[in-house]
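For reference, the structure discussed in these notes is given below.
Note that one protein chain of the assembly has been removed; the remaining protein chains are unaltered in position.
The block that comes next holds chain A.
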Amino acid sequence: MLSHLRAELVLAARILMRQPGFWVPTILFPAMLYSFFGASMAEGPAGIYALASFAVYAVVGVGFYQFGVSVAQDRETPFVLWQRSLPGAQWVGWAARIVVAMVVVLAAVGMVLLAGRWIGGVIPGRGETMRLLVACALVSVPSVLMGIALGSAVSARAAVPLSNLLFLPLAYLGGLWMPPALLPDSVAAISVWTPTRAMGEIAWAAIDGRAMPGRYLALLAGWTLLAIALTALAQARHRRAMFG
């Protein structure tokens, strides 16, 4: 089992790290956006909330792009079929990919924190940083599951544009690019039902050291269950098509 996990980790890391065109933007883009917009929009005490928002934005990006796109691409390649013929449980490969994704999440969130320090002048305390990292780890689970649902449901060709189509509006609607209080009323009414808003609320509560907001935890659990159900349906459809 350990040698299998190690082999899957090495394979997943090599495949990802040898595509700098994929992981460099994933890691740098949230920090860049924060530097261009987040740092200037929320100065003073609000700055730390903006930092948390863009950290969540980085996490959701990994879920949508690293999983959404790669799951769709993998599904259409004979390599996955060959892997299924090898000994060892299939979930080990998924576990390895999630571990590698966590490393990318950590790097992307780390870059946002560095941008906060150097550009925004926002330096969260050790406790705030740790709580934010825990919140990011927590919201990475639904992010990854939503990415897998997306990748399972659509073709490889459709995955990238659809990820963009969902990810960017969801980031805006969820109040990750600007504080929810500044959103227009009509957008704010939608915002409270989006998974990104729930993720943001969890991160903001973590920064404050408040209890996780129950309403948003429940909302996020609902989105997560929806993603799992969509994945199950899509995978069943795929198995029927591929394997009869």
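Everything that follows uses one rule, which is that a contact is a pair of C-beta atoms (placed from the backbone, for glycine too) under 8 Å apart; a residue touches a chain by one contact, two chains touch by 3 or more; residues count from 1.
Definition applied: contacts and distances are computed from a predicted model.
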| item | value |
| --- | --- |
| Protein name (UniProt record) of the chain left out of view, among "Iron-regulated membrane protein", "ABC transporter ATP-binding protein", "4Fe-4S ferredoxin-type domain-containing protein" or "Pyridine nucleotide-disulfide oxidoreductase" | "ABC transporter ATP-binding protein" |
| Touching residue (missing chain; options A:7, A:123, A:156 or A:226) | A:7 |
| Residue among A:45, A:78 or A:214 that touches the chain left out of view | A:78 |
| Residues belonging to chain A that touch the chain removed from view | 3-4, 6-7, 10-11, 14-15, 18-19, 77-79, 81-82, 84-88, 242-244 |
